[in-house]
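Notes to accompany the following structure.
Heads up, one of the protein chains got dropped from this complex, but the rest are sitting where they should.
First chain written, first letter: the chains are A, B and C, and each begins at residue 1.
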Amino acid sequence: MSEYIVKIDLDKPAYEQAGVHNRWHPDVPANASIKQNKSYKAECFDWTGGQVGNNDSADDIKYCDLSRIHYLSGPFFVEDCEPGDVLKVSIQDVQPLERQPWGYCGVFAKENGGGFLDKHYPKAAKAVFDFEGIYATSRHIPGVKFPGICHPGIIGVLPSHEVLAEWNSRETTLVQAHPHADFVMANLPNEHGAYAGINATEEQQKAVASYGARTIPGRPENGGNCDIKALTRGSTVYLPTYLPGGMLSLGDLHFSQGDGEISFCGAIEMAGCITFSVSVIKNGMRKLAMKSPMYLPSPVAPRFGPDRYLTFEGFSVDEEGNQLCLDTTVAYRQTCLRVIEYLRRYGYNDYQIYLLLSTAPIEGHIAGIVDVPNSCTTIGLPMDIFDFDISPEGEVVKKDMSNCAFAEDDLREGFAFTKEL
Amino acid sequence: MSEYIVKIDLDKPAYEQAGVHNRWHPDVPANASIKQNKSYKAECFDWTGGQVGNNDSADDIKYCDLSRIHYLSGPFFVEDCEPGDVLKVSIQDVQPLERQPWGYCGVFAKENGGGFLDKHYPKAAKAVFDFEGIYATSRHIPGVKFPGICHPGIIGVLPSHEVLAEWNSRETTLVQAHPHADFVMANLPNEHGAYAGINATEEQQKAVASYGARTIPGRPENGGNCDIKALTRGSTVYLPTYLPGGMLSLGDLHFSQGDGEISFCGAIEMAGCITFSVSVIKNGMRKLAMKSPMYLPSPVAPRFGPDRYLTFEGFSVDEEGNQLCLDTTVAYRQTCLRVIEYLRRYGYNDYQIYLLLSTAPIEGHIAGIVDVPNSCTTIGLPMDIFDFDISPEGEVVKKDMSNCAFAEDDLREGFAFTKEL
Amino acid sequence: MSEYIVKIDLDKPAYEQAGVHNRWHPDVPANASIKQNKSYKAECFDWTGGQVGNNDSADDIKYCDLSRIHYLSGPFFVEDCEPGDVLKVSIQDVQPLERQPWGYCGVFAKENGGGFLDKHYPKAAKAVFDFEGIYATSRHIPGVKFPGICHPGIIGVLPSHEVLAEWNSRETTLVQAHPHADFVMANLPNEHGAYAGINATEEQQKAVASYGARTIPGRPENGGNCDIKALTRGSTVYLPTYLPGGMLSLGDLHFSQGDGEISFCGAIEMAGCITFSVSVIKNGMRKLAMKSPMYLPSPVAPRFGPDRYLTFEGFSVDEEGNQLCLDTTVAYRQTCLRVIEYLRRYGYNDYQIYLLLSTAPIEGHIAGIVDVPNSCTTIGLPMDIFDFDISPEGEVVKKDMSNCAFAEDDLREGFAFTKEL
Partner (left out) sequence: MSEYIVKIDLDKPAYEQAGVHNRWHPDVPANASIKQNKSYKAECFDWTGGQVGNNDSADDIKYCDLSRIHYLSGPFFVEDCEPGDVLKVSIQDVQPLERQPWGYCGVFAKENGGGFLDKHYPKAAKAVFDFEGIYATSRHIPGVKFPGICHPGIIGVLPSHEVLAEWNSRETTLVQAHPHADFVMANLPNEHGAYAGINATEEQQKAVASYGARTIPGRPENGGNCDIKALTRGSTVYLPTYLPGGMLSLGDLHFSQGDGEISFCGAIEMAGCITFSVSVIKNGMRKLAMKSPMYLPSPVAPRFGPDRYLTFEGFSVDEEGNQLCLDTTVAYRQTCLRVIEYLRRYGYNDYQIYLLLSTAPIEGHIAGIVDVPNSCTTIGLPMDIFDFDISPEGEVVKKDMSNCAFAEDDLREGFAFTKEL
């Protein structure tokens, strides 16, 4: 029987609660000690700690405080785990909270967070999803229903001081090298909003706030915010460790997500509960030659027929026709745009499709990455999540697809929901 | 019953034979006219047109003439197909030739072709694979056997003059913008080795040789060398068209390939026969809002259990520890290196693993592509292709894994088969 | 958001509670009225209504009162459903109760219930399974862990008087035709233990008790106790209807089950909660030419690699060597025995394997059913549920596999746990 180690109160601010923290730093104090091969349950906040509501306005997305995010459950001190060991985490289940059977996906405004397509879709938008058993539907994106592939967006361990110093150094170097970047290239430590947990001493809180790494990127050394949808119920993750007890933290639960999580707040974000157990592979980093996490996917996940994924190709030639050399990020962006152009024919606007690509279980593959100058990536779109026929042979009927939520002042000013490239 | 439209002679040079060509240009004359909804068989050369042999030296890789490659079968003039229509190609089968039941994979030398990891592995190498029914094994990479996911590396249509001009323009711009690049960023038209087909007039041959686009990259407008392993027997490809008759060409057959085709000549390259039929979606480019090809994968392909893919993560921090911003190509390279480090423990050297990652049905996914500054990509390695246990829990026994083939003068000079990063 | 329509109290007898009944009869009064396309949750008792405990004795199995079983949640009156319509039931989720995270499987004694192999294994036995997230393990069958494919063993509708009369007639005929049968061939109506629900009038209770059909068999007209493991979360069932409102009932939840449910109480039986919605296909029985239920399986279910199912063959030659003619039941029994003989080598006794075959997601297929005199059936045993290698090539080490639970007086008298055939 699984023991609860974190319970959260959805009616109080996350930053006043026990069991959570929101920065990566070795001084975050352990929230609980856990044993090997025993099952635990930890409740987790949605990634914004409750800033986003079940309503029809994207104001909460537009004005979301991005310094107060990723309240992770943990860290958990694992008995008998020492630096250099590998933590094997069995993700036994991930469920929404019965007391909050809904989630949301947001497109962040270019000025606050942004996203993969923010050049074309700079405004904030939102879709709320309702959960009925394993399925999600959204009043903001009608005609679509899919089973969740629930997973933690973030699972990782606290860094050692050495690892943290490396992160801060290399990310600062990046930012300093691009003084005129028109977007945030990396989020450096930020005292505002930092939370070292309810048990942290003043000194710990201060250290964590000043130097603690932001949780936004996944990182090679500890995993973290990798947003890998395959880490669903039934999967197993192997994590390197750098501190006594391993110091495992997890959260940012997603009901579903497409490969790439393209709208930044791209999954169906939810508060929920994760059931897990851990064991330790002694000296595992050396034994497994491990520098970054690895995992085994679950035998249980939504699996449509292989021939039911309509698949789109994208190449490293950008929207203006510029040729880039093996730029796989550009190729994937092109692939997204191809899907938007295709689905727009049914009456969805671009923001709705953007939100859909972020949340539905699309499969994003690297196809060719060596044939200069073009990378080729693909997106497999499961046709069976639609309640109408989207196959190339099907008839196209443009329907009233309602709309997703936008911010009120944006709507007042007006902007194009759809953009022909 | 399928009708043969191309038969090849493996004992004569490809550039003297009917039915093939090796450049993309509107003036390549049709090699045959085909009807809709009728099944055809076309034999195809291996991508080098027979330059590589079933032997234990990589000399043929090292000195391969890269101007004489990609002898494509076609172009085929499709009845009732006009510019703007979409060609729907049903790939009914892809088989090796019974008279040549083997293939090969090569690592190209940094000076001649290169590859995804050429910074670390600059020397030419080769592995020959034997086919026994649906399975491939290699004396150069012992301990591994996998079923082929046979597919054409190249399937596409001839460009119009306008499309071709666009290609030449944007690729020339790229090359000119990087005058000091230390590798070939794009292969511009090259008269040497160009072949417009046996039926080409002198004028056609000259035009094709002078301005015909190289077949090396896939391109958004016509597909081409996309190296998408999902285009296997049973799949369906939708191609935009730009010329009367569509002018379909295909070739560069692969017995198997991993996502990314990382060693450039990365698949198990083979001569073979493709069975296919076509139909036409009139005015399809507009109807489907199509700018790039799309496809439906096959219901028939090797499919290991989802929990049998040991999956590795890689991030956009390069080998020297430099932080890049959402560089997915770097992230995928890191993922490859993580697999190499892992498999090296069993006795394989790095070149063998490099060849293995290129050929085995590894799954390369984009995980997160928005969490600045790190892209995260994953590679799923099917554990069941090995005849020993490679799971993290399995015992590691370093075995004698023989070696892949290298070039003789490289071996004489000496170089490291393995490189600790 | 799903609305609860049945909540149960695990601490009180099932036969005193609202929301449930245990016989098929048109006079069972509706327990609730439900709307189309709205999501409902119904808690369900385990099939024995709580007679079996989480302990190490099979006494509760041996002395189980089989007249007091199958307390089904329902019947539910569906708005706008009339006789001849088809009910389309979307099974949105099936979960164990958080307050009872365990289940059990029992071998019933030959004298009380029996089972598929009761000739060889006539004694009562039991295994208790603990649930940790999606996985089940049992202290009574060590070395095995598998993800549940949770489903209702029973889903069906109340019969009309005509249908009920047909059932009673044909089942009575069967029983009367075999006056000397050495086992119960059919369970005819039995007043003892009958329960028409808390709302039933005395008259209704009396009618239901006297003539109500037992819930033990599935039946072609209404489905019922089909024990189809594919009716798991995400599946859709189409049921014919015979009464106004359709009168849907469901229950007998299973955490997991193998094809055949061979030990009678063969699944991992559990109390739990089912989330579902319904819609109505007007005049569906005629439109769909429907005489028996049909269904669409779920896209979400445990799915091991196809080559990870070690598969056994059985034929219609019985244990004594007698040749039967196309007797598929005998063939399937032989197949079960083949698996028992195989797994016994690892230290399990026959009762443990019998319980395992009943509960684990084994795949039971009909292979050939026309080649006189032999039917051939197969059982695919997923190798990956074992924490040791059971492949034919693996080393066989006989281990201490503990034991399942038996009845105390049986143990006192002694009997063979294992029987060589």
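Here, a residue touches a chain if its C-beta (ideal position, glycine included) is under 8 Å from a C-beta of that chain, and two chains touch if they have at least 3 such contacts.
Small disclaimer: the values here were computed from a predicted structure and weren't measured.
Note that of C:Glu3, C:Glu16, C:Glu162 or C:Glu313, the residue touching the chain absent from this view is C:Glu313.
When the whole complex is considered, the residue among C:Tyr104, C:Tyr332 or C:Phe386 that touches the unshown chain is C:Tyr332. Note that of B:Val300, B:Val397 or B:Leu421, the residue touching the chain absent from this view is B:Val300. In the full complex, chain B touches the omitted chain through residues 1-2, 39, 91-93, 101-102, 130, 132-135, 147, 233-234, 275-277, 298-304, 384. Seen across the whole complex, the unshown chain contacts chain A at 303-308, 384.
In the full complex, chain C touches the hidden chain at residues 86, 88, 115-116, 166, 170-171, 173-174, 178, 183-187, 216-220, 223, 225-230, 234-235, 238, 259-264, 266, 281, 284, 287-299, 301, 303, 305-315, 317, 321-329, 332, 334, 338, 341-342, 344-345, 363-378, 380, 391-392, 396.
Basically, only the chains that are shown with their structure count from here on.
Simply put, chain A must spin 180° to overlay its Cα atoms on chain B, rounded in steps of 5. The chain with its Cα centroid farthest from the Cα centroid of chain C is B.
Annotation: 51 Å between the Cα-based centres of chain B and chain C. Averaging C-alpha coordinates per chain places the centre of chain A 32 Å away from that of chain B. Taking each chain's centre as the mean of its C-alpha atoms, chain A lies 40 Å from chain C.
Under the contact definition stated at the top, the residues of chain C that touch 2 or more other chains are 303-304, 384.
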